[in-house]
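A single protein chain has been omitted from the complex, and every remaining protein chain is retained in its original position.
Our next item is subunit A:
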């Protein structure tokens, strides 16, 4: 328990240090190149850094608050993400009760199942039962126009924003011998690796990005950024092995899986944004866009990380 606390403090202090360096760099850039806010890229960078402070603060508070804190934080993230996703769907007034059910029944129930650690149900509740029950509610209204599209969109919104996102706090339910009381560090590991990978891909891309990977989906993603970002994130993941139940090589492999899923998650969510003709999912996080813009990679990586850890390290 003591070990867990001191490890957590080390992690928080490390991130705090990184943010202080980033803030100083952003401040210097602003003084040198954008004293009156004329450089959009620097202004955006500083917006982003300020938002990072808020996000890190929220995460740290949640971690200190233990299981309740983490569940509340991710429950709220799911809510905000679902609100952004549903806004862009074709859901009409015939789907009103379905939406009410999604927000006020399915979302709380999924997090409740994780709270009581009922693995057998929380891992199939949305993809099996909700997927079958949800279209029934919409069908009862008798509006057939775009029915399949509307239902599929709502199902996917729940899949991404609630089911996948809830696998982050679900890491707390794993029973790993010799790692008791430290599960919150698994969440920290996942989030740090995914987010640093995002940031590093951006930085490497800016520094030496030439060849675009998927120009139709995301003009800022380059081969150089991807390789540089992924390899650095894997190295950082390996260096953070001490906060996980993994050996250094295993931590590197896990980080590899996480960054891959994170990258492709970002790509998929970009494709959806392109399809809907929007640049960002929302506007709630200054400099980043919406909650989904920040969460997309975490959300895709979380179930893989959860199940890999569960199958190879957890008992029961």
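Simple rule for what comes next: a contact is a pair of C-beta atoms (placed from the backbone, for glycine too) under 8 Å apart; a residue touches a chain by one contact, two chains touch by 3 or more; residues count from 1.
FYI, contacts and distances are computed from a predicted model.
*Asks:* Absent chain per UniProt: "1-acyl-sn-glycerol-3-phosphate acyltransferase", "Aminotransferase", "Acetoin utilization protein AcuC" or "Multiple sugar transport system permease protein"?
*Replies:* So, among "1-acyl-sn-glycerol-3-phosphate acyltransferase", "Aminotransferase", "Acetoin utilization protein AcuC" or "Multiple sugar transport system permease protein", the name matching the hidden chain's UniProt entry is "1-acyl-sn-glycerol-3-phosphate acyltransferase".
*Asks:* Looking at the whole complex, which of A:59, A:284 or A:302 touches the chain that is not displayed?
*Replies:* A:284
*Asks:* Taking the full complex into account, find the residue in A:23, A:51 or A:90 that is in contact with the omitted chain.
*Replies:* A:90
*Asks:* From the list A:63, A:79, A:163 or A:204, pick the residue that touches the absent chain.
*Replies:* A:79
*Asks:* Using the document's contact rule, name the residues of subunit A that touch the chain not shown here.
*Replies:* 79-80, 82-84, 86-88, 90-93, 96, 99-100, 103-104, 145-146, 276-279, 282-284
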